[in-house]
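Quick one: the structure is below, questions incoming.
Other chains of the complex are left out, but the ones given are in their true place.
For reference, chains read A and B in written order, and residue numbers begin at 1 within each chain.
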Amino acid sequence: MPETGHARVFPFARADSAELSENPAERLHLAEAVRMAEAIVFASADPVSEKALADRLPGETDVPAVMAELQATYEKRGVNLVRVGDSWAFRTASDLSFLMNREAVQQRKLSRAALEVLAIIAYHQPVTRAEMEEIRGVETAKGTLDVLMETGWVKIRGRRKAPGRPVTYGTTIAFLDHFGLEEIRDLPGIDELKGAGLLSSRMPSNFSIPQPPANMDEFAEDEDELTDIDLEELGLLTPRGGDD
Amino acid sequence: MKASAKKQDRSGMPLEALWDDKEDRTLSDPEMLVDIDGFEGPLDLLLHLARNQKVDLARISILKLAEQYLEFINGAVKLRLELAADYLVMAAWLAFLKSKLLIPKTGSDDGESGEELAELLQFRLKRLEAMRDAAARLVNRNRLGRDIFQRGDPEAVIIEKQNEWSATLYDLLTAYASQRQRQAISRVAIALRSVWSLKHARQILTRLIGDVRDWTALDQFLIAFIPDPSERATAIASSFAASLELVREGQLEVRQEAAFQPIYLRTKAGRPELEDY
């Protein structure tokens, strides 16, 4: 509709503006007050009372008139100004609430312990549970490893060629994706951790940080690939059953 | 740096106030002579001195600046203040630069001319000043949470990634470093005080000035600024050994005109251009 001057796809227009002043100065003042009220309600964590608005808007502002104007302005928009008791708040238009529900997955934070174990797996992979314990000085709870497996950032890689054939853990492609790393070797080394201030510059001289392997998927010399029987035992493969 | 005639707790000051807190100090202020706590290293101190010349950085006299800096350091040394190695290395380099500026160039192959070195220093100062101004402009912008505000009562978290677990690389690295450090602490040995070596001095100098080709002549100045005379002989020996190591790695070139003549060392030219991914 390029024919009118106000051509917009989605007009904010109010039908009735009869009550508005014809005095240009007053109109300008009202327009500024509307902008201010809009910003205040937008930025507030809670609905804003008319009294609170009156306190912050210029002295002689007619708060109810300002809010009525603002409410009418937002009436047909994707967001509406709604009255909650004697207070005001912006809310998604009710017919669009489906947009909000779609992915209302609450993001959860990894626990400190889980982050520590994840970091050890990343730097020391392939690494067994006993080795994690040795590095951390505390036992790793089963639940912690379960959570890490659930994130999809950690996987069981294989088995260590050692008594008891303990399972080895490593990181996945999803891990690289999530943390914005191109390859596992991009994890900062000892000097860089020191330089970034994350590690004390006065660590003992025998302190070292392993250099993660260039290729995450290559098996270490003392590491075995998982067999189908392993996968079954670990519950990573459904039993084939019978003679199939 | 122990030279704290007046210690200020700057952490309590508003950000913006940090930018002009040195403007009120002048060279004539006796406190200025002993208080180098407020400076972020020798370049910062030089920049401050340069500003006191009250002219555009492009027009400062580098010679005068070098003299002022040396005067400042000598004053501190006289007061038996323990200066960080960085300040002494810069002093040595400026003494070297001063001699180059005053004595006309002799051979064609004895490193950069005094003018070239002065230009290099000027470039460094200008670049540092530019970054400082940029930081000031940045903090004075309208900032989120101070001047500009986001929605106070967001209705939904729009999750971009499918993963319901959140963790940043910073979280991960912090977790790793702090636990390794915690575990290592039982075995911590007190780090030895690093010997004031020429190699160390050159590292500092590279940070301050960049690669300088004319090491040999410079080393004499560096040695002069080693605070403890008893350390000087070992410093020379260890530095020569370290230099040979660098030659072996292809980072340095070595040249001697004849037996017992000075040994010239310089950074090998033509290092590859850097590239990122």
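The rule we apply is simple: a residue touches a chain if its C-beta (ideal position, glycine included) is under 8 Å from a C-beta of that chain, and two chains touch if they have at least 3 such contacts.
All values reported here derive from a predicted model rather than from experimental measurement.
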Stoichiometry of the full complex in this file, given that only one copy per chain type appears: A x2, B x1
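Just so we're on the same page, only the chains that are shown with their structure count from here on.
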Averaged-CA centre spacing for the pair subunit B and subunit A, given as whole angstrom: 39
Of all residues in subunit A, those that touch subunit B in their complex: 39, 42-46, 89-92, 100, 103-110, 112, 115-116, 118-120, 122-123, 135-137, 150-153, 174, 178-182, 187-188, 193, 196, 198-200, 202-207, 209
For the subunit B and subunit A complex, residues of the former touching the latter: 149-153, 155-159, 161, 163-169, 171-184, 187-191, 277
